[in-house]
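One protein chain is absent from this view; the other protein chains keep their places.
We call the chains A, B, C and D, going by the order they appear; numbering starts again at 1 in every chain.
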Amino acid sequence: MPEPIIRIDNIVKRYGPLTVLDGLSMEVMPGEKLALIGPSGSGKTTILRILMTLETISDGFIQVDGEQLYHIKKGGSLVPADERHLHKMREKIGMVFQHFNLFPHKCVLDNVTLAPMLTKGMARAAAERRAMELLDMVGMADKAKSMPAQLSGGQKQRVAIARALALSPKIMLFDEVTSALDPELVEEVLNVMRKLAAETDMTMLLVTHEMGFAHDFADRVLFFDRGKIVEEGRPEDIFRHPKQERTQTFLRKIIAAGHRV
Amino acid sequence: MPEPIIRIDNIVKRYGPLTVLDGLSMEVMPGEKLALIGPSGSGKTTILRILMTLETISDGFIQVDGEQLYHIKKGGSLVPADERHLHKMREKIGMVFQHFNLFPHKCVLDNVTLAPMLTKGMARAAAERRAMELLDMVGMADKAKSMPAQLSGGQKQRVAIARALALSPKIMLFDEVTSALDPELVEEVLNVMRKLAAETDMTMLLVTHEMGFAHDFADRVLFFDRGKIVEEGRPEDIFRHPKQERTQTFLRKIIAAGHRV
Amino acid sequence: MEWDWEFVRQIMPTLIEGLKITIIATVLGAAVAAVIGLVFAILRMTAPAPIARATSFAVEFIRGTPLLVQLYFIFYVLPDIGIRLPALVAGVIGLGIHYGTYAAEVYRAGIENVPRGQWEAAKATNLTAPQTWVHVILPQAIPPMIPALANYLIAMFKETPLLSAITVLELMNQAKSIANSNYRYIEPMTLVGVFFLIMSLISVFFLRWLEERYARVEER
Amino acid sequence: MIDWSGYIGLILQGAWVTVQLTLMGSALAVVVAFAAGLGRLSRFMAVRALATTYIEFFRGTSIFVQLFWVYFVLPFAGITLTPLQAGVLALGLNVGAYGAEVVRGAVKAIGREQREACIALNLTRSQAMRHIILPQALPLMLPTFGNNAIELLKGTAVVSLISLTDMTFQAQVVRAQTGSTLIPFATILVLYFVMAWLISLGMRWLERRASRGLEGVRA
Partner (left out) sequence: DENKLEELKEQGFARIAIANEPPFTAVGADGKVSGAAPDVAREIFKRLGVPDVVASISEYGAMIPGLQAGRHDAITAGLFMKPERCAAVAYSQPILCDAEAFALKKGNPLGLKSYKDIADNPDAKIGAPGGGTEEKLALEAGVPRDRVIVVPDGQSGLKMLQDGRIDVYSLPVLSINDLVSKANDPNIEVVAPVEGAPVYCDGAAFRKGDEALRDAFDVELAKMKESGEFAKIIEPYGFSAKAAMSTTREKLCAAK
């Protein structure tokens, strides 16, 4: 049996007096597609941000691809990692943000080529060739020379996906990638994500409020509430026959709000 | 038969090259509850703002409560009114805004008492007594000492209604008073408005996208498009059996967007 | 040349005399600036177009030219047309007009930052124009201006040494005169620097406090 | 009869000194503004403390005092500068301290989201600064830099007090020679104003260039 690619071990995350994650443990297998759902404030974004090293953890251990993420071995003991270690570990992980976070002063193509050229020392020609493939995959090849300000939200998000893929990470994190979009633009982004899920064996963690999409996309769904995994299982089970009271209430509310499941 | 309290006669409103209202005429009877509906940009807000003298008109005449709004008689001819006349006319009219526009540096009570004390020379005690009645009516009596920043949108809007009522205008104008509110706060404001419509014989003009509410509230509905009244009638007729093509399309779209009718 | 504490002790009273004048000039200059700034701001915002434009040009001109030269102008040229001001008065007026142009900008921004909806709400509740200014606009416009105005107050304080060029015996001039008669620049100049540093460190804390207290725009 | 053409020539010589002071002072100010502004955002406590001390010191004491220090006191530490060098140094360091705060403010204004995108793309801190943050922060700095440059221009008048023959100084000389006060002072007021106006024109041009491609991002 293969080793999990992510092993979260009893982590704690506090913001001042507020404990957001209180002893969370979970594992993700290589190639698994995971959907994280749950009410607002339950800590879903926080988990992704911790994996992307945008936050620090207050306690616990995280292992990614066989190595500690936040710690290094030093003389037989584990000590907090330095920036160099984090830099190395980030090679394995990519993230797509809710608000795209494209670089507004660079054209679409440069947004995609920048990181490979800087972090991997790729030559411009090679980086551009690869970028054009990715832009083609997300249907944005014809906009390669446009500036982000000239794109719609859905187009921006597709560029952001291409940008994250350009570094060929083993793990991709998606945080509500459609929730900042006008309703008519959601589908074009979800289509790209579906293609991605089907065509690659990347490990993917997805936070979403689109239950229908979570259903189609995920191998496994985790339902969070107040920083804990309340229920997990195959999408069919979670969505059709939730066992926990809280999961049921949550899904009922979501349906009432008009999201299809 | 009573005289109309508002008589709009062939008014024109231009913003630079853009003509927003092009020869609009309409009448409102005393005590009538009118709903103005129609697509975005059709000029609904503009009409209310003109009645409140927040804009000027490019041409035409408006009579309010038997007097010209924008003109005064001078030696047998009508000349544009001065600020003094406008000030007198504004006593008859009150307005509630989409974004509340409460005075942020004054507490709820002071927001309501300020204008009666300044414009009508009411004594503080009398003004506060009346203000507390009104705040009680909109269910905000217990927040009399709060600052606007401490209130939710729905609470703010209820205070704004009380503030406008404190001057006892004959005519009240409501411009999309719920559209800046979170969905769960809409109902509390609409309830206040329903009570108001039922209990007073004020003349009311309401611009709204809440078709269901317009249906319950209004004696008469005017459907606007591009600065013209396309169709008008009793709410039952307009909503159930619209005659005009454009009204039908508009209502279809609204329903598709999830607003109940 | 060595640092001489005895000399420091000896010149301290003279420097304190100068510091007093410096503070007086700052306070009076600030008062003038506050008033003149208001005049500039009102002229620019409400006067008929030609006057407003002339005011704008005057403000730009004053802001684009050095205070030192303006002081020379007030002190040496104005007497030719019969306006003979005592040195300190000339200095205060120079500071006041120069910083008045900055204050005008702060006033304008403060007033323009009051949302349009506030003007409209005032109209809809039938307040007159003066009532609107007094009860609605100014109470909202002024608090956010205070830190910016205080900032210019401090800047002005630091420019008072220019008054020495028109013979005002403020801190810098006293220091120079000490240096002139004793041929020592190190102690007086260093002390002047220290005085300024102390005053502005105090004002930095004061400013932070003002900002905390008044500049919370997000509550609007 | 007064030989005005000669005196105008003198004032123009002074104007050239003023221009030199402004240009060199601004150049120095920009360099130290970036060094100190970025220094204040450094990870290293010592660098931050150093930058903060520099900024607070130069913003806290008057340019006037700084100038006299550089001119009369520094030589005792073995550093003797020409009046021009002293003027450039004092003006540059003084305005640079204000500029540092502008740099810091602009860099901080480039939001958390851009920083996080850089981390997610595994750029190093210096790569992120160089390729992402600064290019976006620059257009934000330019308007205030323009104002600072004008303040620096106005500050050059002060150097006349350490016998640097700038425009104000030459106006004084002309005044001493001719006994006329109005003409030299009115002349240099206009010249200063023209220079200030040229600076703001130039800055606006730079701003347009630097924000090219960013249209629509910041309305």
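Here, a residue touches a chain if its C-beta (ideal position, glycine included) is under 8 Å from a C-beta of that chain, and two chains touch if they have at least 3 such contacts.
Everything quoted here is computed from the prediction, not taken from an experiment.
J.: Counting contacts across the entire complex, name the shown chains the missing chain touches.
T.: Across all of the complex, the chain we cannot see touches C, D.
J.: Could you tell me which of C:61, C:76 or C:214 touches the chain that is not displayed?
T.: C:76
J.: Who touches the missing chain here, C:56, C:131, C:151 or C:177?
T.: If we include the chain that is not displayed, C:177 is the one touching it.
J.: Mind listing the chain D residues that contact the chain we can't see here?
T.: Given the touch definition above, chain D has residues 3, 6-7, 9-10, 13, 71-73, 75-76, 80, 83, 162-163, 165, 169, 172-173, 175-177, 179, 181 touching the missing chain.
J.: Applying the definition given at the start, please give the residues of chain C touching the unseen chain.
T.: Output for chain C: 1, 76, 79, 84, 86-87, 165, 167, 169, 173, 176-177, 179-181, 183-185.
One rule holds in what follows: only the chains that are shown with their structure count from here on.
J.: In steps of 5 degrees, what rotation angle do you get fitting chain A onto chain B on the CA atoms?
T.: Going from chain A to chain B via C-alpha fit gives 175 degrees.
J.: Suppose chain centres are the mean of their C-alpha atoms. Which chain sits farthest from chain C?
T.: A
J.: If you average the CA atoms of chain B and of chain D, how far apart do the two points sit, in angstrom?
T.: 55
J.: When the C-alpha atoms of chain B and chain C are each averaged to a single point, how far apart are the two points in Å?
T.: So the centroids are 47 Å from each other.
J.: Using the contact definition from the top, classify how the chains connect: line, ring, star, complete or other.
T.: Basically the chains just string along in a line.
J.: Can you list the residues on chain B that touch chain C in the complex?
T.: Where chain B meets chain C, its residues are 52-54, 83, 87, 90-91, 93-95, 97, 99, 101-105, 114-115, 118-119, 149, 163-164, 167.
J.: Looking at the complex, which residues from chain C come into contact with chain D?
T.: It is residues 1, 60-61, 63-70, 72-73, 76-77, 80, 158-162, 165, 172, 179, 185-186, 189-190, 192-193, 196-197, 200-201, 204 of chain C that touch chain D.
J.: Quick check: in the complex, which residue numbers of chain D touch chain C?
T.: Touching chain C: residues 56-57, 59-66, 68-69, 72-73, 76, 150, 153-158, 160-161, 168, 171, 175, 181-182, 185-186, 188-189, 192-193, 195-197 of chain D.
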